[in-house]
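As you look at this complex, bear in mind that one protein chain is not there, while each of the others sits in place.
A and B label the chains in the order they appear, each numbered from 1.
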Amino acid sequence: MKRPLHLLANRDSLAGLAVVCVCAVAWWLTAGFDEVPAILSQNVPPTFFPRLVIGTAALLGGLLVVGGIRRRAGEAAGPANAEETSTPHDRARQAGLPPPVFWATAGLIATAGVLIPLVGTLLTLGLVAIALPLLWGERRVRLVIALALGLPGAIYVVFTVALGVRFPVGLVWNLL
Amino acid sequence: MIAKHRMGRIGAILLSLAAPLAGAQSGFPERPIDIVTHASPGGGTDATARAVARGMRTALDADLSVLPRTGGGGVVAMSYVNSRPRDGHTLLAITPTHLFAMARGQGPLTIDDMVGVARAADDPIVVMVRADSEVASLAELVELGRERPIKWGTTQIGGVDHIAGATLADRTGTQLSVVPFAGGGEIVTNLMGGSIDAAGLNLTEALDQIQRGDFRALAVMSEERVSRIGDVPTTVELGYDVVFSTVRGYLVLEGTPEDRIQILEQAMLEGMSQPAYLDYLEGSGLEPGSVAGREEWDGQVRRLYRDARNAMIALGIIRAE
Partner (left out) sequence: MEPSGLSIAFSLLTDPAVLGLIVAGTVAGVIIGALPGLSSSMGVALLLPFSLYLDPVPAIALLSALYCAGTFGGSITAVLINAPGAPPAVATAFDGYPMALKGEAGRALGIAAVSSVSGGIISVLTLLLAAPLLARIAYSFGPPEYFALGVFALSMLASIGAESPLKNLIGGCLGLLIATVGIDLTTGVERFTFGVPQLLEGVQFIPVLIGLFAVTELLNQARHLGRESVIAAMSALRLPSREDFRRVRSTILRSSGIGVFVGVLPAEGSTMAAMIGYNEAKRWSKAPEEFGKGSIEGVAGPEAANNAATGGAMVPTLALGIPGSATAAVILGGLQVQGLRPGPYLFEEQPTLLYGIFLAMLLANILFLFIGLFGAKVFSRISLVPRTFLWPTVFALCLVGAYGLNQSMVDVWIMIVSGLVGYILKRNGFGPAPIIMGIVLGGLIETSLAQSLIIFDQQWSGFLRQPIAAGLLVLAAVSVGGRPLRKFLGGLLARTAGTARRG
């Protein structure tokens, strides 16, 4: 192991390092929990279990780092070994960066969460039913419109009428 | 034929839940009324609330639903109720647990925000051990607790059964190891299985086990004996002034119009005088005297709060100001 930094540059070791970092943040958060009187905590303070789990995860993360370095070192010795131990994800990740439509879809998902309290659930669902198919390259406009009308309608009938779930109406409608 | 009729009725009920059937004449209630509980479905508080709601629905000719807002010893439920308009459409189901949380300064409400409507159930706490335990009386349990900590099962740390046990231990100079469980049913199993030494369970939670002789009831934490287990002495009789029970009742918040509180109280009392509710009480082992109107209940809530505060100060959980 002459060049440890080079050996560290593999997916498993980096993931392991990320796990250890997340654990450090989580541990720091547990320090902010309220103190409780002994009569309430019964010697099992609220930080006990989270810290046990965080500690275990950090340990496993450390093993992941070590495992990645070892495999990398093994690869250098004989590449045949690496083929055997790589998981489907090792292979899948060589696909490169995601296409723009992926980012647009992720953005749409987050936007839906913002829209629901603003324009109401049913309208949001209708907008999703128009935007997502178009974004994904669907060009049969009539079918898209049918989905945009039918989907919120069906959801309203099943959830609100039959099951009594009341959805957020949307702030915009209150202004009208 | 019957099938069709019943299915039609279910359909009608489904629709009636979607649209309120408000009493046309008074204007109140104009929307469905929510009874907000802190208990998940399946517990005593939930069952009581549903039984009350069933009676009230007929009495008020309006729609009611039980809305669970679980967690945090009632804090979540109290926060939710606090966020609703004070117009009588939101009732808060409370138990002593809420009062203890309030006394610890948790949640947005104080005792002055509370206006009692009616009491639905009064479920005393019974100290019990397994029938084959060497402990035969409360005095012997106290003696055991002076030798080693008693493993005492409770439903919630800081809840009524915990404070009841801790207060008893404090008065008698015994040690307690408090083992928290998620509910009365789990305590019953663990007492049966021998994981814990003793527990302060509600009467309703362990009535069967006491009557069938699986558990030995050592004392009822009340002033008067309970008819269903009339041979069990009370703590007061035995010389310990430790009185705790799980009372379940309903509140609205200060600022709710007076006439609406009266309508709610009337409807609730009427609903709870129906045979269905009395059957529920009987089935759970509670006294019909569990039901009480606004005046008695409101006074009791304040008294319980004071007691809860004092108990917690005595135990060093909170500081007196």
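Methods note: a residue touches a chain if its C-beta (ideal position, glycine included) is under 8 Å from a C-beta of that chain, and two chains touch if they have at least 3 such contacts.
Not measured: the values here are computed from a predicted model.
Student: With the full complex in mind, choose from B:Pro29, B:Gly116, B:Pro180 or B:Gly271 the residue touching the hidden chain.
Tutor: Checking each option in B:Pro29, B:Gly116, B:Pro180 or B:Gly271, the one touching the absent chain turns out to be B:Pro180.
Student: Which listed residue (A:Ala9, A:Ala24 or A:Val101) would be found touching the missing chain in the intact complex?
Tutor: Candidates A:Ala9, A:Ala24 or A:Val101; residue touching the omitted chain: A:Val101.
Student: Please identify, in ascending order, the residues of chain A that touch the omitted chain?
Tutor: Chain A touches the chain not shown through residues 11-12, 15, 19, 26, 29-30, 33-34, 36, 40-46, 48-50, 52-54, 56-57, 59-61, 63-64, 66-67, 70, 85, 87-90, 92-93, 98-99, 101-102, 104-106, 109-110, 112-113, 116-117, 121, 124-125, 128-129, 132-133, 136-138, 143, 147, 151-152, 155, 159, 163-168.
Student: For the chain that got dropped from the picture, name the residues of chain B it touches.
Tutor: 2-3, 5-7, 9-10, 13-14, 17, 40-44, 46-47, 50-51, 54, 65-66, 69-73, 75-76, 79, 101, 104, 106, 151, 156-158, 177-186, 188-190, 192-196, 204, 207-209, 212, 214, 276, 279-280, 282-284
The rule is short, and it goes like this: only the chains that are shown with their structure count from here on.
Student: Quick one: report the Å distance separating chain A from chain B, using the average Cα coordinate of each chain.
Tutor: 40
Student: Please give the residue numbers of chain B that touch chain A in the complex, ascending.
Tutor: 14-15, 17-18, 157-158, 166, 177-180, 315-317
Student: Using the touch definition from the top, list the residues of chain A that touch chain B in their complex.
Tutor: 37, 39-40, 42, 160-162, 164
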